[in-house]
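One chain of protein is taken out of this complex; the other chains stay put.
Letters A and B mark the chains as written, and numbering starts fresh at 1 in each.
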Amino acid sequence: MPKFRSLYWLASLLLLLASCTSAASPTQNPGGASRKGGVLRVATLGGAPKVLHPYPEPQYNTTPLADALTLMESGLIDLNYDTLDYWVNPDYCLAKDMPVISPDGRTFTFTLRDDIKWSDGQPITSADFQFAWDNASKPENDFVGLDDLERIASFTTPDPKTIVVTLKEPLARFLAMGIAAGIGPVPKHVWEGKPWLDPNGNPEILKPTVVSGPFIPKEISAERTTFVRNPNYWGKAPQLDEIDFIAASPQTALELAKTQQAEWVEQFPPSQFTEAKQISTLNVIDWSGASGSYRSIEFNLRRPLLADKRVREALVRAINRADLIQFEDNLAVPQYGLYTEGNTKWVNHNVEHYDYDMNKAKSLLKDAGYTLDGTVLKDRSGQPVKVEILFPTTSQPRQKMAAYLQQQWKQLGIDATVTGLEFNTFVDRAQRQKDFDITMGSWTAGLDPDGIRSQIKSDGTQNATGYSNPRVDQLMDQGAVEQDEGRRKSIYDEVQKTVMDDLPMFPTVTLKNFTAFDKKVQGVSPSKGGDILTANNMQVLSWSLAQ
Amino acid sequence: MTQVTGQPQFSRTTGRDGARDREARPPKDAQVEEIVPSKGLYRRAWEKFRHDPVSVAAACGLSLIVLITLLGPVFADQVLHTTPETIMRLPDQRVAILQPPDSRFLLGTDDLGRDVLTRLLYAGRVSLSIGFMVAFISIVVGTAAGLAAGYWGGWVDDVINAVIQFVFNIPGLFVLIILSVMFRPGVVALAIIFGFFFWPGTARQVRGVAQSVRNLDYVVAAQSLGASSVRVMVRHILPNVANIIMVVAGFDVAGAILGESALSYLGFGVQVPLSSWGNMLSGSIDMFHKAPWLVYPPGAMIFVTVLCVVLLADGLRDALDPRV
Partner (left out) sequence: MHQFLIRRLIQSALLLWLLMTFTFALTRLTPGGPEAAFLENPKITQEDIARMRARFGLDDPMPLAYAKWLTSAVTLDFGRSYFYLRPPLDVMKDRVWPTVQLGLLAYCFAVLGIPLGIVAAFHRGRPPDVIIRIFTVLWDAVPTWWMALVIIVVLSATIGWFPQGQGRDGPVDWFTHIIFPSMILGMGGMVAFTRYVRSQVLEVLGQDYVRVARAKGLPEYIVTGRHILRNSLLPVVTLLGGFLPSLLSGAAITEGIFNWPGMGRLYLEAASTRDYPLLLCIITVLTLATLIGMLCADLLYGFVDPRIRYTR
């Protein structure tokens, strides 16, 4: 109709103009630099974090929570995943500089920056740190890192910009730094007077409204968890507008990226790795982190059969690491000792490898008094040798490894039964009741060598094997407090050598980290950290989406 | 509702037990009034069944599958010289992981280097036993309970109803998780558990039909003639219920086999290293694009088996229907 035609043309012209302008100009931020914007959708297998408490109880300390806290929080200092040492990065660290350390190594004095503020505009002061410490250190608040906090003798804040942390005893520099800087601020003006752990009285626990980090949570549901950019962020403004974590199942995670419904597949089954590499729109990265998780076989040293080191060595000599790497779709590297190869600062390459040698295995068993009767290995009293291998059914790789062990040990004449248990039950039997012969372990070696104390020390809480070597206990205690780096290295070198000589457990392979990004996502590159979001020098601030 | 008592259709001797009734529909071209003995329900059912191509095909198919699963392991052992757990190696000593089907591995190998064909044959035993055992338990227990509840009514009905409701409401998944804690669910244990959860469904269906039949004239007549309750239930009510039981049986076998595969997907059910078609299927799903030969064989076996069972159940149901 002629009457409306001009109107129609005007409207479409306006529309055209509007769409041009919005596409052409990137969104401006108050700082003046142009920001690219965009929504990063992440397919994750972890589900939603149920609780977003900065000081979670053990049951909430999950990967989704770690992701969330990385986006929502700021810390005093951070680990530099390239140098593997602590540093202060002005883009996102609250401290002005590295702390001043007292001569006895026990007292750390931090000075806060002047321009730091919460997302609601209030300044972040030392009172927020004091508030956090006062509550997190209470045993009844059940903070998962309480045992670290218990090494702190006093935590004081003499003025709004200063924090003084004194440890109970002088620890090794790296360890001490991590503990002293471990407290992050909690907005006192929001949390004060509210219960620390009860979300009914304190809805901040389920969904914080005031944060110190670059992103604020927007929606938390079973389907997805979304974070939007904090417009009042004091640090380097992130390029992205929003990050959405979408819950996916192992089969659909990669499909989400294929169908452009997600730009980043955080985790996906290793068996899909080669397929992922063939998808032209995806950039699939794999790398070996300094702290990685490795698979190991753990022996219950309390069992008479396994108390004999010759038997243990025979059993591990029947294992070919090359086979296991094949089972991990070649996404693994051999692991010989307690620390991953990527942890270049601490790894001792001079440990016993126990390479595959079936003949040696057989002769060791013979030496230990076991004889092969046909195809059945028998002990001195004529009883056939049996072992039970335990694994959690939730882990396909461990299941495969267990089946592999069964087959390999069959060649030695050992009747191995493979028992799969549901995860909680598995852990209960393996860790709590310690009722097992062999169990498939999966360990994450941290960056600091002291991290394995709970597995190695005689009284360690994760010591399922029953390993007890007083020399090792002594060395671990010494290493924890040794200030000199050189001496510390030789202490832990000896620990590694001794433990591998004793062979209470057998590390097999370390998994490589891998993930897949849509090629649209720019600025992504892994470092020596094990996680590209949480252990990557806050690289997420520089990530952007190409239009 | 139904008047099936095992008697031929136009017989006027309903209510009398015993199948030896001589009155029958005269053949079309009969000139003489010949008395032809009736064939009885089951005989005629067999005739009908025999002539229905679908049912026969299903029966043959199922028998074939059963035969294969019974003989398969023997075949694998004697002819192929393989076991379902042996990790196969290539000539260069590398593990034969995910080899596509070729002359050496007829159905390829899986992600642990094991021969798929061998595992498939052994798995058949597991899946089929679970399916049939579950159906058996469900039918036997369910029919007995349903008949008793529907026929006697009153407090018997109340008690059985209460038991049915109790079992229906037990949180199955949770119980399964717990049972994987107490004892590893082996084939028999799993079948018993499934059967335990399936029988109330059967019982309710049977009870429903039994209730509607118990007030029919011929049943009352039989009772007043002094027939014992059990006799009435078995000879008069049971045949009416037979149709429903056939349908239920079909569902039960299918449900058991498929349920086992669903459990495997969730991580419970038959545990590795024991293989069942269900856990072979669910374990291979992640590698669908990479290794389709892992997915199709167990999937096809489940599909064909369930198909045959269900068609067979349908065919039996139709055959036992005296009205056609």
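Throughout what follows, a residue touches a chain if its C-beta (ideal position, glycine included) is under 8 Å from a C-beta of that chain, and two chains touch if they have at least 3 such contacts.
Source: prediction; values computed, not measured.
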Displayed chains contacted by the hidden chain, counting the whole assembly: A, B
Contacting the left-out chain in the complete assembly, out of B:A144, B:L238 or B:L258: B:L258
Residue among A:S249, A:Q411, A:Q474 or A:S525 touching the omitted chain: A:S249
In chain A, positions touching the absent partner: 50-51, 57-61, 139-140, 142, 144-147, 197-200, 205-206, 221-224, 246-249, 251-252, 255-256, 258-261, 422-425, 427-429, 431-433, 442-444, 446, 451-452, 454-455, 461-462
Sites on chain B contacted by the missing partner chain, in the whole complex: 1-3, 153-154, 158, 161-162, 165-166, 168-171, 173-175, 177-178, 181-182, 201, 204-205, 208-209, 211-212, 215, 243-244, 247, 250-251, 254, 258, 261-262, 265-266, 278, 281-282, 285, 288, 299, 302-307, 310-311, 314, 317-318, 321, 323-324
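Just so it is clear, only the chains that are shown with their structure count from here on.
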Mean-CA-position distance for chain B and chain A (Å): 48
Residues of chain B that touch chain A when the two form their complex: 85-87, 94-95, 97, 111-112, 177, 180-181, 184, 267-268, 271-273, 283, 285-290
Contact set on chain A toward chain B in their complex: 250-251, 269, 271-272, 274-275, 322-323, 326-327, 393-394, 396, 399-400, 403-404, 406-407, 418-422, 425
